[in-house]
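Sharing a structure with you now.
A single protein chain has been removed from this complex, and every other one stays in its place.
Moving on, here comes chain A:
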Amino acid sequence: MMNPFTQLDGLVAPLDRANVDTDAIIPKQFLKSIKRSGFGPNAFDEWRYLDVGQPGQDNSQRPLNPDFVLNQPRYQGAQILLTRDNFGCGSSREHAPWALEDFGLRVLIGPSFADIFFNNSFKNGLLPIRLDAAEVDELFLQCEANEGYRLAVDLAAQTVTRPDGKVIHFEVDAFRKECLLNGWDDIGLTLRHEDKIRAFEAQRRAQHPYYFA
């Protein structure tokens, strides 16, 4: 069972870079963990801290990079991240959405996301929202100009509402939306089709035995 997502009224932080890759989101020295949690303090590690992070360190003692936008006091506690094109490119490692979620984010808004990352996000209760580049541009401008900038996200209605009242519609696959709204576990859903899978498998085995050696 994953965290359901329905609505959120949250503080917004802007990460004004294109091609933010999974190695930037969570550097590989932290991937050696065999757990799913605890990655948040090392999200964006190389940008966030001035030293080189190692697993098992006390992150509260490390020097923060004052130039990194997410370190600014006004963005502490942000739950919504604005990004540019191709966010999440690179690896298929789910550590990236695990780290973002553990960091406190629930929504990502950008013009495009890398495909596998996009998929992985849904499976972890993290909602990636694709908007037109022009809409995203405006959100960046508004967010940077207004301290305490918040957005209201409603998954059921598929809307992002700005503080000035403008409502922006976004697209999401019906199936993914249902799963996220209800916090459904994909495996449980798939196993409802267990008989169909068995029948498919038996037929494939008969037709193409060389795949079942």
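Assume a contact is a pair of C-beta atoms (placed from the backbone, for glycine too) under 8 Å apart; a residue touches a chain by one contact, two chains touch by 3 or more; residues count from 1.
The rule we apply is simple: contacts and distances are computed from a predicted model.
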Omitted chain, identified by the protein name its UniProt record gives, among "Putative membrane protein", "Cytochrome b5 heme-binding domain-containing protein", "3-isopropylmalate dehydratase large subunit" or "Protocatechuate 3,4-dioxygenase subunit alpha": "3-isopropylmalate dehydratase large subunit"
Those residues of chain A which, in the complete complex, touch the missing chain: 16-19, 21, 23-24, 27-29, 31-36, 46, 52, 55-56, 84-86, 89-94, 97, 112, 114-116, 119-120, 123-124, 173-176, 186-187, 190-191, 193-194, 196-197, 200-201, 204, 208-213
